[in-house]
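After the structure tokens below, expect a handful of questions from me.
Yeah, one chain of the complex is gone here, protein chain that is, but the others are all in their spots.
For chain A:
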Amino acid sequence: MAPTLPSSDQASDQDNWDNGRLARKRQLLIEIVLRNRLTALVVDGDTTCRVLEQLLLRSYGVQTQGVDNGRDAVALIASGVKFDLIIIDMILPVLNGLEATRQIRDMGVHCKMLGVTICSGESERQAFLAAGVDVFIEKPLDPEHLVPILRELDGQ
């Protein structure tokens, strides 16, 4: 149901619920408007994580693709597909995130890469940054981290 402003002085409980939910949504998701059509690749072996990260990006108007292992990510990039943003987990099936990141960078790809992983130790962080990610984020990916990056990519 689309939220509507109350038509009378006394809003119904349902109107209050819907307006409250919309306000909360805006607050939680930090609304931004992108001027450009951005594209992103999400590389995560876990389906729940991958689906959620893709949907979060799509809620901001980012066109996304997802793959579930490092080898497919490298192959996709090698085929010539370009992305403004790559979000990649550290531990991946087939080819791990560190090696996949190195191979992507070795291909001359300079797009923004976010290492989003459950590993939170300093050694993991340093290793991922050394492999070539620009930003290291501990899961879950949230709007507070993502929105400034999207604004930067959008040239805002």
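Operating definition for what follows: contacts are C-beta pairs under 8 Å (C-beta built on N, C-alpha and C of every residue); 3 or more make two chains touch, one makes a residue touch a chain; residues count from 1.
In this section, contacts and distances are computed from a predicted model.
K.L.:
Which protein name, taken from UniProt, belongs to the chain you can't see among "AP complex subunit sigma", "Zinc-containing alcohol dehydrogenase", "AP-3 complex subunit delta-1" or "Histidine-containing phosphotransfer protein"?
P.N.:
The record for the missing subunit names the protein "Histidine-containing phosphotransfer protein".
K.L.:
Tell me which of A:N36, A:S59 or A:Q126 is the one touching the absent chain.
P.N.:
For the chain that is not drawn, the touching residue is A:S59.
K.L.:
Out of A:I91, A:L129 or A:V147, which touches the unshown chain?
P.N.:
Answering carefully, the residue with contact to the hidden chain is A:I91.
K.L.:
For review purposes, identify every residue of chain A that touches the missing chain, sorted by number.
P.N.:
Counting only chain A, the missing chain is touched by 1-2, 12-14, 17, 24-25, 28-29, 44-49, 51-53, 55-56, 59, 89, 91, 93, 117-119, 139-143.
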